[in-house]
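Input: a single structure, listed below in structure tokens.
The other protein chains are all here in position, but one chain of the complex has been omitted.
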Amino acid sequence: MSVVIEAKQLTSVRAGRTLFSALSLQLGAGEILHVEGPNGAGKSTLLRIIAGLLQPLEGEVWLFGQPQQHDPELWQRQTLFIGHKPAVKAELTALENLHFQTQLDGANNVDAWQLLETVGLLGLEDIPAQQLSAGQQRRIALARLWYSQAKLWILDEPFTALDTYGIELLHQRFQQHLENGGSLLLTSHQPLTWSGERLQKIRIEHNDEELVYE
Amino acid sequence: MAFDSWQEVIWMGGYGFYVWLAFGVSILAIAILVVHGLLTRKKLAQMAVKKQQQQQRIARRKQQERHRSMVTNDSTS
Amino acid sequence: MWKWLHPYAKGEATYRLLGLWQPWLSGLALIFVTVGLVWGLFYAPPDYQQGDSYRIIFIHVPSAMFSMGAYTGMAIAALIALVWQIRTAEWAIAAIAPVGATLTFVALFTGAVWGKPMWGTWWEWDARLTSQLILLFLYIGVLALYYAFNDARTGAKAAAILALVGVINVPIIHFSVYWWNSLHQGATITKFEKPSMPPEMLIPLLISIAGFLFLTAALITQRLRNEILKQELHRPWAMEKLGVEANDGV
Partner (left out) sequence: MNKASSWQLLSAVMRRDLAVALRRRSDVINPLLFVVIVVTLFPLAVGPGPDVLGRIATGVIWVAALLSSLLGSERLFRDDFLDGNLEQLVLSPAPLPFLALGKIVVHWLLSGLPLVILAPVCALLLKLPFEAWGTLMLTLLVGTPMLSAMTAVGAALTVSLGRGGALLSLLLLPLFIPLLIFAAAAVESTLVGTSAYGQVLLLAGLMLLTLTLAPLAVAAAIRVSVN
């Protein structure tokens, strides 16, 4: 199986605290990696490093056998990062948000109405996003998954605020993505209702002896 | 020496106040900078002591935990 | 990869090296500044126009020179910090800024005090004084930004960007202020420029300038060493340097 993403000996220090050191991981096509750990252990930091938002103190991240800096454009086109901030404009309606989001992703042929229906927001299209519930806003953010062509999805707490139906919908979409040879890296406090040998887990623990002065 | 007496040095041809004010404040400012640097180092030393104590506390707790787990292992066997 | 090619990127090595320099720099600074200032204050002849008030020059000119010089040095450190991601260069920003700000303050204060007997006012909108004032604002901005962040590394990088933006602006500000001054004051003689100075005044001035160079270097070294210790406090070597036996975790 081809290796999609590989992290080599990552070390990260935030605000004088070592979150993890010499952390390595590997993820192949069609695989899912669940990053677990207590609050503040550095799960989000790890995801942001792999997404290319953060520089690790030491170590490297490779995509398709190439280091991150090597081909930033390939990186940006082949990965999709959705953080715990939904990247939804509060002043714009759901439809407008989706419309601009598809354009920002260069997916001009995607029909925003269709997308709205897929994520179950039909009928709410003319309400500014700030008046929608947290779960509905998250649906707007996650709508990107339904047209994304990226091979690697990096999702920070994607299930937060979603209802049972939304979670089910997301699982279906994950399944399709994996079957198409995509990979998935995610954090979640909820246990994944996932069975299968393709699921890997990695756990980040506090290492409290490194708590230092700030 | 451009002056004949100490009085003249202080008087500075009528400009004594300005000259000594300028020199005094300048030297004071630089002295404050030096002293602040020395104090910072002292503060760092105090922080190092605190950190050492913190490390010792954590080490002690870990040891207790290890001890406890050994005890429970003994009781189960 | 790059990082390991730079031995000075490592805190401990840099700390040691700076430790070797510091006594020499401090000693030279003390000797030269003392000789320069004592000579200037007591032995140099009075100026035929300004009398003894000109003696302020022995502090004013060197501090003004190195207030600008320190800003340039800080900007170079900022460039190194941003391009090569060398942490020592990030800390150098925090070490240089207070020294530069103090020198700027000294230049500003001595300039203002000198202005009183010369112009009859404590504050004159003279081009050099005005641009020193703006330089002081720029230094304060860098310092404020550096310490505004919770994460020291973020603060250092933000301050580095600001220092670079500032260093591009400094010549523009300088030029504009001089130009503005000529526009509004016509041809007032700039009292600080001394085109021809007799050697009895020039030599102590040069000694004083050299002294301030060493002084600036010594002050920066002292602060940089502190900054290295502060940021590396979690490493055993730093704790040992501070006289505490490090407990190597578990």
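As written, the chain order gives the labels A, B and C, with residue 1 at the start of each chain.
The rule is simple: a contact is a pair of C-beta atoms (placed from the backbone, for glycine too) under 8 Å apart; a residue touches a chain by one contact, two chains touch by 3 or more.
Bear in mind that the values here come from a model prediction, so they are computed numbers and not experimental data.
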Of the chains on display, those the missing one touches are A, C
Can you work out which residue in A:36, A:60, A:105 or A:125 touches the chain that's missing from view?
A:105
Missing-chain contact among A:42, A:59 or A:86 belongs to A:86
Contact footprint on chain C, counting only the chain that is left out
82, 134, 137-138, 140-141, 144-145, 148-149, 151, 153-154, 157-158, 161-162, 164-166, 168-169, 172-173, 175-177, 179-180, 183
State which residues belonging to chain A touch the missing partner chain.
48, 51-54, 73, 76-77, 79, 81, 83-92, 96, 100, 103-109, 128, 148-150
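Here, only the chains that are shown with their structure count from here on.
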Counting only Cα atoms for the centres, state how far chain A is from chain B in Å.
45
Just curious, how far off is chain C from chain A if you go by their C-alpha centres, in Å?
46
Chain A residues touching 2+ other chains are 209, 212-213
Residues of chain B that touch two or more other chains sit at 47, 51, 55, 58-59
Residue positions on chain C within touch of chain B in the complex are 37, 41-46, 51-53, 55-56, 59-60, 63, 98-99, 102, 105-106, 109-110, 113-114, 116-117, 215, 219, 222-223, 226, 229-230, 233-234, 238-239, 242-247, 249-250
List the residues on chain B that touch chain C in their complex, please.
1-3, 9, 12-16, 18-19, 21-23, 25-26, 29-30, 32-34, 36-37, 40-41, 44-45, 47-49, 51-52, 55-56, 58-59, 62
